[in-house]
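Shown here: the complex without one of its protein chains, the others still in place.
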Amino acid sequence: MKRKSRIIARLDIKNDFVIKGIHLEGLRKVGNPNELALKYYNDGIDEIILMDAVAAYYDRNSLSEIVKRTCHNVFVPITVGGGIRKIEDIQIALNSGADKVAINTQAVNEPNFIRRSSEVFGSQCIIGSIDAKKKSNKNWEVFIDNGREPTGKDVLEWARELEFLGAGEIMITSIDQEGTKKGFDIELNKALSEILTIPIISCGGAGHVNHISELILNTNIDAVAIASILHYKLDEIPKLKETLNDHEVINVRL
Amino acid sequence: MSKLEAYYGLPSKVKFCKKCVISNQRPSSTIEFKSEIGEKKQVISFNDQGICSACAFQYEKEKNINWNHREDKLLKLLDRFRSNDGSYDVIVPGSGGKDSAFTSHVLKYKYGMNPLTVTWAPHLYTDIGWENMQEWIHTGGLDNIIYTPNGILHREMTKNAFHNLLHPFQPFIVGQRIIGPAMAKKFGVKLVMYGENQAEYGNAIEENTNPLMNMDFFSSDDHLDMKFGGIKMKKYLETGKYKKEDFLPYIAPSKKTLIDFGTEVHYLGYYLKWDPQECYYYAVENTGFAANPIRTEGTYSKYSSIDDKIDPFHYYTTLIKFGIGRCTYDASQEVRNGKITREEAVYLVNKYDTEFPEIYFKDFLNYITTTEEDFWKTIDRHRSPHLWFKDAKDWKLRNRIT
Partner (left out) sequence: MKIVIVDYGIGNVRSIYNAFSYQGLNPILSNDSEVILNADGLVLPGVGAFSHAMKNLIKYNLINIIKNYAKTGKPLLGICLGMQLLLEESEEFGYTKGIGLIKGKVVKLPFNKSNQVKLPSIGWCGIKSNVVKWEKTILNEINLNSEMYFVHSFVSNVTDQNEILSVTDYYDFTFCSTLKKGNIYGCQFHPEKSSIVGLKIIKNFIDICK
């Protein structure tokens, strides 16, 4: 029986708004975090990711109020990311009601942070998050600080290292595709799913349900994080899931 | 306490706008070919509440302008000029950045005009700049002419501008302002449309109640007295290295010629509510525009002004002369348009404003045939004492924003 593919809503948050950029740039407001999270939950989303979109700019992380409010009436797994730099930050996120945290920049600056975090909180709690920019054929570079600073690191190698350090999942965002609504970076996701043994959450590029099915059919990723398609109301979750489930080999929770 | 000298006739006391993060040292747009060495600068004005004219204008934009009405005016304007024989009917100057991408695309595909885009070539195209320019044409679907002035003269003028005015972009701006009207005349097109009005950023508000660009910016009757890099054209000719023909790209048409021909230079920003960040989104979605793959030096953004390798030095020199770096410009604009709060802008300015643009430094030195030592000598010469002081190690700004 094929494992189900999880469909996850990703909300990038700045202050009190959900925003949506393109190529991880731009702060266009698209809605209210709690309203959107509740709507997507009621519509049947499998999980929700709340990202602090500007934590990198301001060297802070400040989602706990929003997380608390969201968790109050949303009963699916919630991941919090953006500016997670210390053990205390993870504790605060979990205390606010989050189930998992996504760690990106800090992991690159201090790889051992992943090891320490997974030891304290368990791997299932720690998502290694990677923003990837294509350099050439089958070659992607890791970027940090919300897709602003290049690191010279190779994405595939770094993902493997994150797995080794104890991350429970990998979330991969294609900077080239994200916000464009033109589809996922299939090559990137394929390459990753061939070398990792922990679940992969794909992010970046969904504009149409066909993009999602193309991704699931051609790679071995486990979960799909979508944003533009939901925030711009290009599709609705129940309809999207039904279309996906109609596929012979795709299986989603209805 | 003795009064510190303020160069360029700048206000001796530095003040920051209470709404955005611009300071009262910000110069207004000038007629570039009249730029003198050491001249007194006109600066942005602050009202009694300590709010800059750009923010005051933003308030106008939000509350007091009827944009439907303005768009009607645009439609009437375009109706006047729209061609019915397939010829070009509007010139859109630009380099393929988000503003010209938006302006040209919207004129063609929404308003049914037949634009010719004209590009006054950047000194040195960045990779992303060139790609965006090509995408503009091939994905956006626009006709384009790129006009590149003779590099030998351009470089010498830029070098002079850097050393004499600490304003390396001065010659570039002269040509950039002229190319619209000049190309329009060549193609028999009367209408030139720019994107945003510089009043958005703090020129006199009165300038923005008028859709037309002041002809003084792009017309001149006294060619030999035009200054490039602080040096009159006369003097360049006297060296024997150059002939008058070499200055063709920089010679503005006379006012009479333009008036007789019927040239009108408008700002689209007068007719449509302008939001630079929304231009970014539009350009990505319609003309294949891509943001800078890495954060632009001196700021936090990835989408503004990314096509010329010399660009970062334009901003670095405004930092030296006015204490205002690239981040201040970007952040102020985003505060006004409601993208970030003033508090966030302050944080960003303190974090990025004084960052030195390392990436294209060698390219710049090479372009203006200047050694690193001479570069810093010139830079330091232009630091106004009322803005800068030197401590044990480094030069520091006296006034950091809070």
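Labels for the chains are A and B, by order of writing; each one numbers its residues from 1.
Simple rule for what comes next: a contact is a pair of C-beta atoms (placed from the backbone, for glycine too) under 8 Å apart; a residue touches a chain by one contact, two chains touch by 3 or more.
On a predicted model such as this, the values are computed, not experimentally measured, just so you know.
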Chains on display which the left-out chain touches in the complete complex: A
Option from A:38, A:198 or A:234 whose C-beta touches the chain left out: A:198
Selected from A:84, A:125, A:203 or A:216 as touching the chain missing from the view: A:125
Among A:4, A:29, A:190 or A:208, the residue in touch with the chain that has been omitted: A:4
Chain not shown, touching residues in subunit A: 1, 3-4, 6, 41, 44, 46, 71-73, 75-77, 94-99, 121-125, 168-169, 196-199, 220, 222-223, 253
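Following the convention adopted for this analysis, only the chains that are shown with their structure count from here on.
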Centre-to-centre distance between subunit B and subunit A (centres being mean Cα positions), rounded to whole Å: 38
In the complex, subunit B residues that touch subunit A: 277-278, 280-281, 284-285, 290-291, 293-295, 300-303, 334, 339-341, 344, 347-348, 351
Complex interface listing, subunit A residues touching subunit B: 15, 22-23, 25-28, 54, 57-58, 133, 143, 145, 147-150, 175, 179-180
